[in-house]
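Questions regarding the structure given below will be posed in turn.
Only a single protein chain was left out; the remaining protein chains are all shown in position.
Chain naming follows the written order as A, B and C, and within any one chain the residues start at number 1.
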C-alpha cells in the first residue's frame, strides 16, 4: 500500500502485536468448530476482507436533532478535512474504501484535487447525494417541495441541481446518484397525492435522461420526516413503481430506518432482489423512527436477517443482484470516527454470520416444514461469535485488531481539536 | 319493490312518521347552509342513496378472538339464515343490496334456490371469497401454507378450491373472486421469502386462467396474523407486483386493518387508483392490529380521507376506477345486524362528507401552497353533520330513519333466538 | 376591554357584520336541534366562551426539523414581539388569554415591563418552561444529560436553572413550572436506567423545595426524541411515580404526541385524573412520532375522546381536577399565527362536542352493556357541527367570526415582514 497515512502504521503494528496471539488462538479454535460444520474459516475470512461499505462524508460531523446539536471538538470543516477523517476510518478498519459525498455540502472547485487527496489514502468516491431538502442562498425555496413542487420553476431548479450532482459525480469517478427528497405534507389536504407523484415522475425522467450509460440512480423511500402527514416516496411500493416507471437504471435504496413500526424489512429486501430493483443500503439502526443510530446497536438480529437475504441472493446468483452498501448514521453522542469504524465492523460481522448459514440444510428443513430446525439453522449461524474472523480480516489487510483502541492511542481527535477550532455552525446540514 | 320482508313495513312507516318532521327540518336547514357553499343537498342525497356496500355473509355471526367467542342468541346456522339476517340490514338501512359469500362455509347444493331466496329480498351476490386458511375434513392440511405451500399437492388442492369458488360464484351471479391467504411464517428461516412468492404466483396464474372474461380477481394483503413473523402478501407493494404479474383482471383489495401502525392508508388508496390497481375495500376500523371493529368507530377522519381520494378519483374520471365496497368486521360485543346497519350508514356518511369538499377551491389552495386553507377546506366538509342527508336517502329508499331503533322494536333478534336454538359451535369460521 | 389592539377593531366588526346573519341562522337551527336533545345551546356557548388555552411563546416562530427550517417573513425576534403576535391570536380568537414562556429564550431584564406590555393586550402569563436540552454559552454541556447527568456539577447547573425559572415566573405572575428534559440515551448500556432516575428524583426534589406554596410543577414524559434508545421520563408510568415521589404539588403533563404508537391516550388521561395527578396538556396532533402538528388535524376523534374524559371529570367534580391547557405545536409550513388561532378554535370545538354528550344516557347504556348505543351516544355528540357555537362564543367576546380571514385582511404578516427584517437564525430554539 503506497498510501499516505493519518495514523502511524508503526503504532498499529505495535498495538496489534500485543494481542495478536490471543486473536490467533481464538481464530484457530473457531476454525476447528466451523470445520465440524464443514465450513472453512479461511474462505469466510477472505470474503469478509473483500466486503466493503461506503462512508458518508456527512457522517464524520456530529449529528443532532431539531432540539439541539452538541458538536465534538475537532470537527471537519470542509470536504478535505472530511476525507482526512474518513481515511482514518479506512486505515484502521479496512472496511470502508469509498466515500459517498453530498452536494452542495461537498462541492469543490477542483474535483481532481479532491480525488487525488482521496486516492492518496486509497479512497475513492461512491454514489453522490443531491440535496433539495434545504434552501441555498439566492434560490427558490424548497419549503413546499422540490422535485414535486406545485411550481414548475422550483421543480426545474431541483432537476438542475440533480443533474449538476451527476456532473460533479462524474468528475469524482462516481457511478450513481442517490436521490432522497423530503417532499410531502404536514396536513391532510395540503397537496394532491396523485399530482405530486406525477410531478415527481416528470422531474425524475429529466434527471434520468441525464444519466451516463454506466450510471444508476438510487431512489430512497421514507415513511415520514421531515414531512409528518404524507411523504411522496413513502414506502418501497411507491419506490418500486417509480423505479419501474423510470427504467432499468433506476433502483430502490433501502435505509433501515425508513419504514413503519413492526414492518419486516428483510422481506422487503427479498422482494426488491426478486424483482431486480434493489439498489443497496443505507445502514443504521433504530428503535422508534429514523433514529440513525449505529448499525446493529438496537436490533442486531434484524441486520443479520437482512444479510441472510443478501448472501442467499449471492449464493443463487440472483440476476441483477449487485447492491451498493453505505453507512448512514447520525452520531449525536459518540465520536463519529469511532462509531463509523465500529459500525463498519458490525456490518462485516453480520455478513460473516450470514455466510455461516448452512443453506442446503436450511432448504431441506424448509421443504419438509421442519420449522424449528430451519430456525435453529439460522440461529446457529447468528450466535457464532465471528469477532475473530472480522479482526483477522482487518489485521491481514493492514488494519488494527482493535481499531478504536488504536484510534484513541493515536490521539487523532485531540490533534484535530487543536488544528480545527470550533465553528459555530456544524459542518453537516443537520443543525 | 316486490320483495319479501323480514320486518313489517308498516312498523317502519309508523316509526318514521314520528320523527319525519324533525328530519325534514334538519334537512332543510342543512340544505340552506350547503346552498351558501353552492352545494345542492338533493344532488348529494341522490348520490348517497345510490351508494352501496356489500355485507359479508360471515359478518352476521358473532366474531371472536383466539381466547373466546361469546355467541349472541339467534345466530344464523347456515347461508339461508344468513341471507335472512342480511335482508334485515338491507331492508332497514337500504345501503347493502349485495352479499359477499365465503366458501366452503356458504356452499349449497342448490345455488339457484339460494339466489332466489336472496332475490326475494332484493339482494344479489357480490365477490365470492375462498378459504384456504382452515382445514377441511379429509383434505391435506394448510398448517404450513396453501397457495404457497412447499408441497405441490397442497398447492394444487388450494388452486382447485379457488377454481371451485369461481364456479360457485358463477352460479350465484358473482363477478369477482377475493383471495386472502394466511400463508406466511412464525419463525425467521421457516420459509424462503422468494420461493414462497414464486409459488404464490404460479398458483395464482392457474386460478387467473380459470377466470371468466368478465370476472376479476381481488388480492388482499395483510401485514400479519395468522402468521406472526412474515406474510407472503404482506403489503400493498407485494400485492401490486402480484396483480401486475397476473394481468389486468387482477387488482388489489384494501382492508383498512391490514397495514402497519401509522401507515398513511389514504395514500396507498391514491397510489392504487393512480396505477389502475384498486380492486376495492374491506371496511372496518382498528386501533392496534386487524381489530375488525365497526367502520368509523376509532378513526372516522381516516375513513373520510379515504373517501376523499375516492371522490377525487370519481370527479376526475380516473381511468379504470370502479372499486368494490364491502364491510368486513368482527362483531364480538354487539348484535351483528345492528353493527352492520350502523356501519353501512357510517360509510355512506363518509362518502357524503367527501362529496361536500369544494374540489376547485382545494386545488387552488394546493397550487398556491395555502396549506391552512387547503386543510380547512377538507375540515369544513368533514365537520358538516351529514346525518340528515344519510337519513333522508334511507327514508326516500323505503328504509327507516332510525334503523337500529326500528330493528329493536321489531323484536327480530328475540324471534330468531326462539327459532334458532344455540349451537355449540359458531356459524362463522372464527372459532 | 381597555386593551391595546394590534388589529383594528373596526375591521373585525365590519367583517363580522358581513356574515353575522348567516351565523345567527346556523346558530338558531343548531339550537333547535339541540333543544330536541334537551341541551340549551346558550349554556354550551357560555362554557365554550369561558374555555381558555395558553399560547406557547415559542409557537409564534416557524418550527423546523433536524433537516431544515424554512422561516416565515416577519418572525418575532424577541419576547416582546412574540407577545405582539400572541395578542393578535387572542384578539381575533378570544381563546388564548395566557402565554407560556420558555427560558432562557424569553428572559428579560425587566419582567415588569413585559407583564405590562402583555397586560395592555389583556394577556397574562401561564406556566413557565425551563430548558436544559440545549447548551448555553459558558455553561457545562447537556450533551449527556441535565437533571440526570452522571456529573453532580451539571445536575447542579440544571437545578439552578429550574429554580431561576421559578424566580422569573414569579416576576411574571406565573404559578407553575413545566419541566421537560431530553435526558436519555442513544445506545443500550450508555447509562444505568435506575441510577438515572434516582439522580432525576434527587435533582427534582431540590427544584420542588424551591416552589412557592401556591405553585405547581408539571412533569412531561416523552417516549423518545431527542434520545433514541431510552428516555428517563419515558411514559406516564414513570411520570406518575416521579410526581408521587415528589409530592402533591407535582403533577403529570400530557403532550398528545409523546406516546408510543397505538397507545390509548384518553385512557391515560382518565387514569391521571382518577389518581389526582393530571397537570394538564400540551395539545397538538401527530401521525408518526412527536410530529407537533396542529391540534385535531390528524385524529380529531381522539381529541374529542380526551375532552370526553375531561368533561366527565368536570361533571362529576372529580377531586383535584383542575388541568392547565396549552398548545404546543411546531408550525413548519403555515403562518404560526393562523395555525394557533385555528388550533385554539379546534380545541374549543372538541370541548363543545364533549359538552354535548348525554352523560346520563351514556351511563345507562354502559350499565346495561348496550355497547352500540353507548358508542352512538358519543358519536352523536362528536358528529354535531359545533362551528356555530364556537364562532358565536368568539363573536360575543369581541373576536372575529372568521378570524383567519380577518387576520389576512388586516395585513399583519406583511406589516411585520417590513418591520422585522429576517434574522439568519430563528427565534425559537428549534433550528
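In this text, a residue touches a chain if its C-beta (ideal position, glycine included) is under 8 Å from a C-beta of that chain, and two chains touch if they have at least 3 such contacts.
Please read all numbers here as calculations on a predicted model, not as lab measurements.
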Query raised in the report: Which of these touches the unseen chain: B:29, B:190 or B:216?
Result: B:190
Query raised in the report: Quick one: which of C:119, C:210 or C:263 touches the chain that's been left out?
Result: C:263
**Report entry** Chain not shown: contacting residue from A:26, A:156 or A:245
**Finding:** A:26
**Report entry** Candidate in contact with the missing chain, chosen from C:25, C:205 or C:271
**Finding:** C:271
**Report entry** Interface with the undisplayed chain - residues on chain A
**Finding:** 22, 25-26, 29, 32-33, 36, 261-262, 264, 287-288, 294, 297-302, 333-335, 338-339, 342, 349, 369, 371-373, 375-376, 379, 382-385, 387, 404
Requested in this report: Using the touch rule from the top, list residues of chain B that touch the missing partner.
Outcome: 63-68, 70, 133-135, 141-144, 182, 185-188, 190, 223-226, 228-229, 261, 286-289, 291-294, 297-298, 330, 332-334, 429-431
**Report entry** Hidden partner chain, residues of chain C it touches
**Finding:** 143-144, 150, 185-195, 197-198, 223-224, 229-230, 234-238, 240-241, 259-264, 266-268, 270-271, 273-275, 301, 305, 308-309, 312, 362-363, 365-369, 371-372, 374-375, 377-379
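Keep in mind that, in the parts below, only the chains that are shown with their structure count from here on.
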Query raised in the report: Distance from the CA centroid of chain A to that of chain C, rounded to the nearest Å?
Result: 40
Query - Centre-to-centre distance between chain B and chain A (centres being mean Cα positions), rounded to whole Å - result: 43
Query raised in the report: Can you list the residues of chain B that touch 2 or more other chains?
Result: 261-262, 264, 301, 369, 371-372, 375, 379
